[in-house]
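Data first, discussion second: the structure below is written as structure tokens.
Of the protein chains in this complex, one is absent; all others appear in place.
The block that comes next holds chain A.
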Amino acid sequence: MSKEPVAVVGIGQTKHVAARRDVSIAGLVREAAGRALQDAELTWADVDAVVIGKAPDFFEGVMMPELYLADALGAVGKPMLRVHTAGSVGGSTALVAAGLVAARVHGTVLTLAFEKQSESNAMWGLSLPIPFQQPLLAGAGGFFAPHVRAYMRRSGAPDTVGSLVAYKDRRNALKNPYAHLHEHDITLEKVQASPMLWDPIRYSETCPSSDGACAMVLTDRAGAARAPRPPAWMLGGAMRSEPTLFAGKDFVSPQAGKDCAADVYRQAGIADPRRDIDAVEMYVPFSWYEPMWLENLGFAEAGEGWKLTESGVTELYGDLPVNMSGGVLSANPIGASGMIRFAEAALQVRGQAGEHQVDGARKVLGHAYGGGSQFFSMWLVGSQPPES
């Protein structure tokens, strides 16, 4: 028996900001979930199960927050489960929820991811002072910057490419009311003049720290038929993992990322992603990851991704728009960031992306990664249901 097609019929997110001091974690997730239900014109009673994700518990220091969020998410008397895959968790959470619909376990599933970084300490949560180990900690930027340098060496990309990505994403964010950063006076010169934090990564080429949540309502064919607005249809979805460090690991273009994309394309019948996919919302926490992922995801040959960025192909009005929402560079509630990518892809094919809508977006890829470039989750959504 074939899988049940999965449709996205409701999307909700919070306005991502540095600190939401007015709400508890329950209040934050509730806001996004309520908006997703409102978009789908459904009530709590219409939801059969809840699948939630966030970054590690150490971030906010609430162990298993899903336990106390059951009532805020209307999960009482229903299955509720939690997904953990570091920064990619928002994407994996949506895929676990989609799997429940595809397998006909549930008809309608609410999926949600969040982070309240203002109540969190990611630096502390990720780098405990382990006995016998040398303390040599440079934060997430220090972890990823050497890989960016390796990419620059391997591809021969000019060192301005990172600033072009940041300038583009921050301008896209101005069109997205939910983005955290709205830098109205942004210029390329300002990005290029911003301080070098972890050379070759500049301050303006890094993501902010945000509070936010994102929710989606996923449903089956029957649910989609009742939906008040056009659904987004899942055409393919996959997750892949690999160890953080191993001999032969390619940090510039991890094998798990390539395999994950290939699986999605196979499911969706995508022969040439550059030609067949209209836009991409990918997880770019440091600007140089745009050209790196363009190669990893098969939109460009190895060493060629930066040329798409440099020639304007990835601009909002380019031939392959990337990070129409402003991306992780413009809002990063860590646990939610992957789901925001997935939700943006769905918004685009539903024609609901507002000012940052890409004209004629029919097939859009949503991408997330996490840990030490070791967890990948992706989905391709379309404006038309999959051919069965």
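The criterion applied here is as follows: contacts are C-beta pairs under 8 Å (C-beta built on N, C-alpha and C of every residue); 3 or more make two chains touch, one makes a residue touch a chain; residues count from 1.
The working rule: contacts and distances are computed from a predicted model.
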### Task
For the chain that's not shown, choose its UniProt protein name out of "Tryptophan synthase alpha chain", "Sel1 repeat family protein", "ABC transporter" or "DNA-binding protein".
"DNA-binding protein"
### Task
Determine which one of A:Ser24, A:Thr160 or A:Gln352 touches the chain that has been left out.
A:Ser24
### Task
Quick one: say which of A:Tyr167, A:Phe251 or A:Tyr265 touches the chain that got left out.
A:Phe251
## Note on the structure
Considering the complete complex, of A:Pro79, A:Pro146 or A:Pro177, the missing chain is touched by A:Pro146
#### Entry: For chain A, the residues touching the chain missing from this view
19-24, 26-27, 30, 44, 60-62, 71-74, 76, 116, 118-121, 123-124, 127-132, 134-139, 141-142, 145-150, 153-154, 195-201, 243, 245-252
